[in-house]
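For reference, the structure I am asking about is given below.
Removed from the display is one protein chain of the complex; every other protein chain stays in position.
Take a look at chain A:
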Amino acid sequence: MDQNKQDEEYGYDLFPERKARKPKHITIRDSLFTSRNKCQVMLTFAMEISPYAKLLLNAMKNSGCKVYKDRHFSCEDCDGTVSGGFDAATSQIVLCQNNIHQQAHMNRVVTHELIHAFDHCRAHVDWFNNFRHLACSEIRAANLSGDCSFTNEVSRFNFGLKEHHQQCVRDRAVRSILAVRKVSQEEAQKIVDEVFDSCFKDHAPFGRIPHGNKDATFAYREYVNRDRYYANL
């Protein structure tokens, strides 16, 4: 398949620095005063402080995919309004330094992408050819990362209360698929509906849907103590 066509098919055109496939030459001045540095600093904070991220990093280490900040994360400029992505071909999480400006947003993006990385690590996820797999991971990421919290939805002017979380997860999964694959809205919706029931219930590695930092802290505590848990089951 023609490289350009392949790039478009898999959403790589949203991440032009990735597409160039040439390492960008970075001077010291660049690295100290730019959004790349801010991105790196916020990333470090997220990895050390967010209970969501800490749990996922721990779970990935235990699955044999220890995450190294320099190898598995990349701060880049991206097109449009996309905040991040997971590149299965290089096993990297891309963070869009030009679109992430607040720590809370960074925490959420890191969590979201780590969920994709975690799925890649623990299951045979066919990112490029199987839309059901892609949809499933997007459902899980929207569900478990806090993307669909009440506050976030209100800030997007999506007002809803009873079971709105589920509607938000569906919508965001469809949007994520549409952003990286050339399919119609109807097709994407159909695929999401097919796998929703199964994937919405898959809360690994959290064991629950974390609705905020306190939930995530409890989930982290549970995860850290799992040896004792399973030994006494």
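Everything that follows uses one rule, which is that contacts are C-beta pairs under 8 Å (C-beta built on N, C-alpha and C of every residue); 3 or more make two chains touch, one makes a residue touch a chain; residues count from 1.
The criterion applied here is as follows: contacts and distances are computed from a predicted model.
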Exercise. Pick from "ORM1 1", "Vacuolar protein sorting-associated protein 16", "Synaptic plasticity regulator PANTS" or "N-terminal nucleophile aminohydrolase" the UniProt protein name of the chain that isn't shown here.
Key: "Synaptic plasticity regulator PANTS"
Quiz item: Quick one: which of A:101, A:182 or A:214 touches the chain that's been left out?
Solution: A:214
Exercise. With the full complex in mind, choose from A:102, A:155, A:184 or A:232 the residue touching the hidden chain.
Key: A:232
Self-check item: Residues of chain A in contact with the chain not shown
Solution: 63-65, 71, 90-92, 119-126, 132-133, 136, 150, 161-166, 195, 197-199, 201-203, 207, 209, 211-212, 214-215, 218, 221-222, 225, 228-229, 232-233
